[in-house]
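Presented below is the structure to which this report refers.
Apart from one protein chain that is not included, each protein chain of the complex appears where it belongs.
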Amino acid sequence: MLKLENLTKRYNTGDLALQGVDLEIPDGQVLALIGPSGAGKSTLIRCVNRLVEPTDGSATLNDENLTKLSSRALRRARRRMGMIFQEYALVERLTVMENVLSGRLGYVGFWRSYFRKFPKDDVREAFRLLDRVGLLEMADKRADELSGGQRQRVGICRALIQNPDLLLVDEPTASLDPKTSRQIMRLINELCAERGLTAIINIHDVLLAQMFSQRIVGLALGKIVYDGSPEGLTPEVLTQIYGEEDWSATIEKVDDEDEDD
Amino acid sequence: MGKPENISTYPEIWNKPPFITNSTLRWGIIVGAVIYLIAALASMDINPQRIVEGIPRGQRFIASFFPPNFADNRGVVWDGILESIWMAIISTVVGIALSVPIGLGAARNLAPFWVYITCRSIIAGSRTFPEIILAIFAVKLFGFGPFAGFIALSLGTIGFFAKLLAEDIENSSEAQAEAVKTTGANWFQWINYSIQPQVMPRMIGLSVYRLDINFRESAVVGIVGGGGIGATLNTAFSRYEFDTAAAILVVIIVIVMVLEYASSFLRKWVQ
Partner (left out) sequence: MAVIKTNNEIIWKRRTTKKQLAIWLAWLVGISIVLFAWSIISERTVWFFVQDAPRQAADIGGRMVPPKWSYISKLITPVWDTINIATLGTVIAMIIAVPVAFCAARNTTPHSTVRVVALFIIVSSRSVNSLIWALMLVFILGPGVLAGTIAIGLRSIGFCAKLIYESIEEIDENQVEAIKATGASNLQRMTYGILPQVLPTIAGVGIYRWDINIRESTILGLVGAGGIGLQLSASINTLAWTQVSTILLVILVTVFISEWVSAKVRGAII
């Protein structure tokens, strides 16, 4: 279970990005975090794995207070939290396989990782994951030779090979076309279901959020303004989150026609 | 990395694909490099005994640099530094003034073929020989003193500046150049309106950089008689006045730092 209590972040520039957020996410729940640009979505998930240091409050994962950890313990805790990035954040000049295996860095000593001598189980798991996302053939390609959707799938493998309890996903589809976006969201959703993962997914596309999550949290100016089911997203609620706009086209329920590769 | 036969069992070993895929070539290069290194080190004639003997000498030598002596030869040092600065300035200005026509001539998109070849050979000639060799000949021709150093540094500037200018012009945007041409501008107007704005900011940054290089080089052309602080430094070394030499080196380092700071400042200001 992930529990955020009074989580607050003020950047050095003075921006108050999070204003005392309280949130509790039970195990296995996939939660979509929506909100306008600058609302603090990225800040929130980065405060969880402390890529951003929160100013106040706490984040607790399975009874361990993440905000209090020493740097060594923090590294250990980060192994249990997989992160997926908007711009993929693959190391472009490394091969697909190295990128996937880099998810194991927290478990492997320096020299082993330096000479790319990862344990057999890790290598087998890497191949299995690549096969699962349909990229087995690409293992030896360099990451910068892949398309956006393929890169994001490598990013997903990198997060999953960590064998995490929690997935932190920051706008996984923002750089992708609509169809690939759906495929990626579906993939994340399926993988979470297979492994019973808890996930926070930042996403701009309200429709996708409704389609692929069990719970939606709306953030505006660093505060939670909506917390409820996908069906509860009425035009009034959206106005509260994003401001005045004609919302009819955004939330109209579209059938999730099943397309595959 | 072959595809596994049976999809349910995955390989347990993965090796990074080598940078050079052809294994004969790869091993050829590795073995060749090792043999070369051994041969080169062997011909270095490193004599351990001489090095051991050299250690106390080296320590004494380094110790004699400290503390740097700014006082005793202040007049001479100051004079040398100033001469170096004047040499650097004048050779940068003259060198760049000569580089502009040569650089224009060495840009393939501007110049007719024979001009291009001529200018490129001038650049190649001046780039091949280090300033010191140019200075040796300049001293032979013009006698000892800063004039010879000035000539050598100006020639060196041409090789550096004209080459970069030519490359910049060759890389400049074709579209802008054509747009100005279609207005019916003559050749000079065309250069002035389409090429100059594109290459100017970088060229200004480069001229300060070259001023920096010329100042540093002026510290060595003196060693062969080309004037400047190098002459003073050489005298200090040959008279075993190492503390004065240290002072000169410190001054050179400080001036280079100032120039570096100035050039980054100027580059920001120009853009």
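All chains are identified by letter, namely A and B, in their written order; residue positions are counted from 1 within each chain.
The rule is short, and it goes like this: a contact is a pair of C-beta atoms (placed from the backbone, for glycine too) under 8 Å apart; a residue touches a chain by one contact, two chains touch by 3 or more.
Small disclaimer: the values here were computed from a predicted structure and weren't measured.
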| field | Selected residue (touches chain absent from view) among A:Lys3, A:Arg76, A:Lys141 or A:Arg186 | value | A:Arg76
| Chain not shown: contacting residue from B:Ile13, B:Leu41 or B:Ala179 | B:Leu41
| note | Where chain B meets the left-out chain, the residues are 36-37, 40-41, 43-46, 50-51, 54, 57-58, 61-62, 82-83, 85-87, 89-90, 93, 128-130, 132-133, 136-137, 140-143, 145-147, 150, 216-217, 219-220, 223-224, 227, 233-234, 237, 249, 252-253, 256-257, 260
| task | For the chain that got dropped from the picture, name the residues of chain A it touches. | result | 49, 51, 75-79, 81-83, 85, 87, 89-94, 98, 102-107, 110, 113-114, 155, 158, 162, 168
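Convention: only the chains that are shown with their structure count from here on.
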| task | Determine the centre-to-centre distance between chain A and chain B, using the mean Cα coordinates as centres, and give it in whole Å. | result | 49
| said: Quick check: in the complex, which residue numbers of chain B touch chain A? | reply: 1, 3-4, 7, 10-17
| note | As the complex stands, chain A meets chain B at residues 95, 97-98, 101, 116, 118, 120-121, 123-124, 126-128, 131, 136-137, 139-140
